[in-house]
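The other protein chains are all here in position, but one chain of the complex has been omitted.
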Amino acid sequence: MSDTIILEVARFNPEDGGEPSYQSYEVPLRPDWMVLDGLNHIKDQLDGSLAFRWSCRMGICGSCGMMVNGMPTLTCETLLMNYAPGPIRIAPLDHFPVVKDLVVDLDDFLAKLQKVRPWVVRKDDFKPAREFMQSPAQLEAFHQFSLCINCTLCYAACPVSGLDPNFIGPAAIALAHRYNLDSRDQGIEDRLDIVSQHEGIWDCTVVGECSVVCPKHVDPSLAIQQFKLTATKEWFKSFLLPRGKH
Amino acid sequence: METSSHDILIIGGGGAGLRAAIEIAEQDPRIDVAMVSKVYPMRSHTVSAEGGAAGVAGKDDTIDEHCYDTISGSDWLGDQDAIEFFCNEIPKELLRLEHWGCPWSREPDGRIAVRPFGGMKKMRTWFAADKTGFHLLHTLFQTSLKFSTIVRYDETFATRLLVEDGAVRGVVAIELRTGKIRAIQAKAVIIATGGCGRVFPFTTNANICTGDGMALAYRAGAPLKDMEMVQYHPTGLPFTGILITEAARAEGGWLLNKDGYRFLQDYDLGKPTPTPVLRSMELGPRDRVSQAIFGEFEKGRAFHGPYGDYVHLDLRHLGEHKIETRLPMVRELCLKYENIDPVREPIPIRPVQHYMMGGVHTDIDAKTPLAGLFAAGEAACVSINGANRLGSNSLGEILVFGARAGRSAIEAVRNGSAANENAILAQARDEERRIEERFLRRTDGTEKITKLREEMQRAMEKGCGIYRERESLVESANKIGELRERAGNLAIDDHSRTFNTQLTAALELGYMLDVAEAIVHSALDREESRGAHQRRDFAKRNDQKYLAHSVAHRSAEGPPRIEYLPVVITRWPPGERVYGR
Amino acid sequence: MSAGKRSNEPVVWFLFGAGGFLAAYFLPVHVLFYGLLFPTGLVHAPGYQETLALVRHPLARIYLFALLTFCFFHAAHRMRLTLSDVLNLRHLNTVLAFVCYGGALVGTAFTVWLLLTV
Partner (left out) sequence: MPQYTQFQPKEYRPKMSAYWYLDHWRYLRYALRESSSFFVAYFCVITLVQLAALGTDATRYAHFQAFMASPVMIVINAIALAFFLLHAITWFNLVPRVVMRQMLARPTPDIISSAPNYFAWFGATVILALFIMGVL
């Protein structure tokens, strides 16, 4: 086996007025190197102008997502070895506008996160002097959906998010669902108003790829389908007992 | 140049910065608060914290005991008034987090669960499995989204504080996406930029932990306190430096040398017992445990690997169920980065740089000596951590003092005076020119950023490792001085404006060198051994001379000026640190 | 996307879901027999009278009514989404909805009429 591997890295610099292109670099192939280590080798030793995001290098900050051989991947926790003998094609995440090289524009994603009201909403003025009681079972009900690191791999995997830029998208809906399921929260009505719209849950056609690529096993697809069940239940309820009348 | 102005500006979107922002928004919705962060807030390094946050919760525990553990943990270098304030506040802060939705782990009856932690006499560490920092940061970030008064400048890199007439009046910052250089004015500025682990080659810290805020304050004239106090965490994975949380030992993990022997018993840390005993053996404080591991290296009782010596952290006897429910992330990290399943194999670990006890000098109100400048979190030194921080006290610190800094800043805004805007903008234009001439338009530089960074890291490891001595410290100090010269001549290949990560790397290198200089010189000056600062040439603690904080002032030319400030002692006179007895 | 106007999609989604179950459970065996085994003669088909008697049983009528109606809506909903996403006809959303759900309603009408007159 060879001890180097070729990385074909997408390059784009708006200031060159140019079109995106691929550039190849040869990096050492070490058994404990992640794809991100390969990129850092390029940045440190071969070409200091390559732009990409990373920080924690331990799969928790959510900044290093890229398309690796066409799959949305968290590069700091994926071994280079998995792709030997290469070459490996590295591109910015699909379905996002590209700022430069491997860096995509996340403004829209952040706006969507905010839109679903991801915080504990209380309708009463209840200000307990101590903690809200929450049994381990109640915690378990939403815990999985609270593990999202906002890496946006699911957006890159979901074709609907590519087709419809207004689609609120898997991670944001999963987050809304996380709060709906939290026994301390009372904001479900507000969130239904936002998420049970066409651009919310109903845009999702259950492609399911969001859950396949999710590195933290959040299973956003499951969250969306559960949300649909809830929304349907509420719809029939309000159909039978119109709001305000009961 | 684009300018904007706010009442309060927070630099840093980690736990401390977000807590400050929420505090301000909650206290007074009329105050216009802005937050500058070089990464999106939820990417901040707080996200990596694993083990938990300490706060008195149980009935059999008292605030005084938490104070005592923290003070003795700090080797009596912590300020006792600050520690008392901290220990009183922290349970309220953790409760607030609970009300904001933090998924704390629970007891079967629905109460918050607590776990033991190193150096703590009682079980008082609140946790969210072993992703406490992640949950804490996301809870804070998501809660902050509720407030429309918080303006965010995400992915905006602060490069300099604007100081006029002895008061801080804002910052210059680069908007990374466009490369636009902005002057952001404010009546009060809070530094919450976190630690500087990247000064060292082998660290648990993320890539963004480059001490920017410490250097910004230092350059603007605020001193850095206790910088020689660098915490080494006993259990890092050998190649990456990724942290295996102390919770692994708190849940009952053992440290074994190459003979399978629980060697901590040889280092005055108590006698081995099958289940963990608080403040003993594996639950000793980090400085002592790291020193013990280093001792095994020196005695040749460790394993040798491609990345240096290591010992074993053994969790096998805990069983799969406990590991899966209490330490899922430990298992995930071991599988991914070491290809080891802790259920079946022991984990190779070695001590790794982890935390800065030192930072920007502040008082108990999070005020720095510079008017209008506040600091909180790992970037600041209040000091509650003294010569050694206890695990799980830092997440509490970012909350308590983040909020405190917020309140102090509000006060400053209310009592503030008008600024001379022209003078401030002139300074901002100066900074813009500096960035353009020294970096963006520079074509004649010869020094590689990567090379200088590596040389700095090597020098720091050599001089400021777990054990220090005069000779290597002097050598490192000279090296850092030399690197600072050479950093004036950096080679830049990327001259674009858009998301120029080479520019930020160059700026970060400058900050790290300033911080490194403060660390080395503070370490050189403290001729005693205390907590994390162990001098081979001065092996004893010296309360006569050094029951005091070192305070480093930057000087334009040459090394910093080191002064000492007395430690605040209230009810707990200095004594011997006793563990395991 | 402002707050307060929840989509009416739950109705069709409910029909889609119910139809999805019925289609999954029962359509394979239907097509297997009526579409493959009987026509090819691999299995001997019951005669006209037997089949008619089977269909005229009240339970069979109810069963067929449920199966066909829900399956029509299931198909209509999925066809609409497939056309709009796979063929990228999002801009024709209203037309598609009209055609697909309209088709399902027509199918339902025929089903009722045929089951009552058979």
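In order of appearance the chains are A, B and C, and numbering begins at 1 in each one.
Convention: a residue touches a chain if its C-beta (ideal position, glycine included) is under 8 Å from a C-beta of that chain, and two chains touch if they have at least 3 such contacts.
As the structure is a computational prediction, the values presented were derived from the model and not from experiment.
Considering the full assembly, A:Leu222 is the residue among A:Ile6, A:Met81, A:Leu110 or A:Leu222 that touches the omitted chain.
Screening B:Gly179, B:Pro328 or B:Gly416 against the full complex identifies B:Gly179 as the residue touching the chain left out.
When the full complex is taken into account, the listed residue touching the unshown chain is A:Glu19, out of A:Asp3, A:Glu19 or A:Asp125. Where chain A meets the omitted chain, the residues involved are 12, 14-17, 19-20, 70, 94-95, 97-100, 105, 137, 140-141, 144, 159, 162-163, 181, 205-209, 212, 222, 225-226, 229-230. Across the interface with the omitted chain, chain C contributes residues 17, 19-21, 23-36, 38-41, 43, 45-46, 48-52, 54-55, 60, 64, 68, 71-72, 74-79, 81-82, 86, 88, 103, 107, 110-111, 114-115, 117-118.
Following the convention adopted for this analysis, only the chains that are shown with their structure count from here on.
Centre-to-centre, using mean CA coordinates, chain A is 36 Å away from chain C. Taking each chain's centre as the mean of its C-alpha atoms, chain A lies 28 Å from chain B. Counting only residues that touch two or more partner chains, chain B has none. Across the assembly, chain C contributes no residue that touches 2 or more other chains. Residues 1, 3-11, 13-14, 81, 85, 88, 90 of chain C are the ones touching chain A in the complex. Those residues of chain A that touch chain C in the shared complex are 115, 159-160, 163-164, 166, 168, 190, 192-194, 196-200, 202, 205, 228, 231-232, 234-236. Touching chain B in their complex are the following residues of chain A: 13-15, 32, 43-45, 47-63, 77, 99-101, 103, 105-106, 110, 113-114, 117-120, 128, 130-136, 138-139, 142-143, 146-147, 149-150, 175, 179, 182, 184-185.
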